[in-house]
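What follows is chain A.
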Amino acid sequence: MTRTRFGALVAATMIVVAACGGSSATPAPSAASSAAPSSAASTAASTAPSTAPSAAASAAASTPKDGGTLVAGLPGDMVLADPSLVSDSNSSEIEGQVIQGLVGLKPGTNSELVPVLASALPTVSADGLTYTFTLRQGVKFHDGTDFNADAVVYNYTRQLNAPKSLQNDYNYYFGAVFGFGADSNLASVTATDASTVVFKLKTPQSNFLLATTLPQFGIQSPTALKAGDADNPDPSKSPYAQGQGGTGKSMVGTGPFMFKEWVPNDHVTLVKNPNYWDTANAAHLDAITFKPYADQTAELNALQAGDIDWAQTISPTDVKTVQSDSSLQVIDRGQSCNEFHLSLNDADKPFDNLQIRQAIGYALNKQSYIDAFYAGMAKVADNFMPPSTEFYKPLNLPTYDPAKAKSLIASSGVPASQLNLTFYYPSDVSRPYMPDPKGLAEAIANDLQAVGFTITFKTEGWRTGYLSDSSVGKFPMDLLGWTCDWAGPDNFLVTDLFYFNGSKPNPQFNYGPADLKAAFDAGISATTTAAAQQAWSTAQDILARDLPIIPILNSTPPAAAAAYVQGFVGSGNLEEQFNTTWLNK
Partner candidate 1 sequence: MAKYIVRRILSAIPVLFGLSIVLFSFIHLLPGDPAAALLGQHATPELTAKIRQQLGLDQPLYVQYLQYLTQLLHGDLGKSVINNRPVITDFANRFPGTVELTLAALVFAVGIGIPLGRFAARHTQGWQDGVVTVISLFGISIPIFVLGLTLQYVVSVQLHWLPTSGRLDPRTTIPSVTNFMLIDTLLAGRPDAFVDALRHLILPAIALGSIPLAIITRITRASVLDVNNEDYVRTARAKGLTERRVDDRHIMRNAWLPVVTVIGLQVGGLLAGAVITETVFSWNGVGRWVVEAIQDHDYFVVQSSILIFAFIFLAVNLIVDIGYAYLNPRIRYA
Partner candidate 2 sequence: MALLEVRDLVVRFRTHDGTIYAVNGITFNLEAGETLGLVGESGCGKSVTNLAIMRLLPKPAGRIERGSVTLDGVNLVALPEADVREMRGRDVAMIFQDPMTSLNPVLTIEEQMVETIVAHRAASRAEARKRAVELLGMVGIPHPETRLRSYPHQFSGGMRQRVMIAMALALEPKLLIADEPTTALDVTIQAQVLELLQDLTARLGTAVLLITHDLGVVAGMAERINVMYAGFIVETAPTPELFARPSHPYTVGLLHSIPRVDADEGGELVPIEGVPPDQRRAPVGCPFAPRCAWRVEACWTDNPPLVPLEPVSTVVATGPGATHQIACHNPPLPEEARTGRPTRPGFVAAPPPDAVFDELAVAAPDLEGTLVEFPTNDAREGRR
């Protein structure tokens, strides 16, 4: 969910391919052991979960008050007002308040499934190909029309048959998870009655349920979609996608908040849904306004000046400032659900040499980056995925040892002419896992120079060149990371890093031995937790053996808010719900 469409485009094909490789009869959601299908009709966010680390935990102490407007700062603007057409985290965060799916993640967690518009988690057939959902009754869309099985069918069919011009650039996540039209792994979606929907897959797909928790698979009002010409092949011509007309005309879902207005580049305003179906978890706030702040300093300035009440991510180095300001609070998201690494293209010299890669691993003083740029709010990575991920194990990757790095370079036999490395960094961005890419790049370069490399810097704009060029392997060495969509090993090791396109490895790294592919296939198609454990463990060992890229750290990006903001539940994937949030003032 962190990458924009360019980078993710290529990853798209992989998931399907990988899923197709699975042969097991009863796929289990690989990343969610606790998410076994259950008939217990628990509601989303019934209480603040004990597992959710929450600086706003004092919320529980006092009774929530209703009313008020929360002004929330995000790193960027919404792109389009239809979640099915967007892949960026800002649109998802905003639209996730308004539009709900059949299932969702338990607030504060990264992988615990709960039913939302389904009255319970679905029943899955023994062959893992048929999912049957029973829907909640009496739920209405924000335009007053009924939520029912037909609406679900309409929404999935709409994306399945998306116009060609939208398929790759817009309906990214649908393509990534299922594929389009005849090529789709989704064979059919049918309503057997008003409150029952049956999904049929062509091959088992273990990430089906976790993927559908994303807002991209949310259910929107068919009436409004049709009225707003939402399926226009050119979204710039669709009033629905452009957010025109206000409540009931655009971004029409079933959530605790309703869309009100979007002034591009300036703000998006949502208002409380007074008729929310889950009365126990209705919104406390009257309204939320999301404001884009490209620059974290500007965002913190706005927070300190009282222009905004909540900031999604602040620079970790500002945590002290916020803590020392009694009118503000830092919101610690607890578990990390991201990774930050130094990408190497193993097809390029000298990175084809294992000893050079290891030397780089030993050259980097990762803890010093954490101290300098993360205010300690990160852990040195000892894996290619964060510790909270299912099946994680420590891999004893190289740690800071410049002497060893030098001796590895010496013994590698790589000629000195190849020790000049071209190093790309993104010039205009800060990400939750890399708050200051430029500063980090300089520090890393400094460490590499210290052991005998020389560095030539190059840079690209994040949105335009960096992600796309990096993803197709144009950069020999660069900085990149990933915030999880869900906390499964497949989301990091495969989707993020080392997916295969057929038998070809991700061109970004050009690394993919056959044993790794076999391990991935086994993991995705595993039918038992033990089998999954075994497969993913093997995959991690292979990666540790080859050290194709250099993992650096896993961070816990802090949010900040005015002291009176209460009840907010943070989570490592940064896709948080605001219905529990209230203002104590």
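One rule holds for everything that comes next: contacts are C-beta pairs under 8 Å (C-beta built on N, C-alpha and C of every residue); 3 or more make two chains touch, one makes a residue touch a chain; residues count from 1.
As a selection rule, all candidates are chains of the complex that A comes from, given by their letters.
Everything numeric here is computed off the predicted structure, so don't read it as measured data.
Novice: Which option touches chain A in the complex, given 1 or 2? Just the number is fine.
Specialist: Candidate touching the shown chain: 1.
Novice: Taking the touch rule as given, give the residues of chain A at its contact with candidate 1 in the complex, in rising order.
Specialist: Residue list for chain A touching candidate 1: 6, 69, 71, 79, 168-169, 234-236, 242, 260-261, 263-267, 269, 289, 291-295, 298, 301-302, 304-308, 428, 460-461, 463-465, 468-469, 474.
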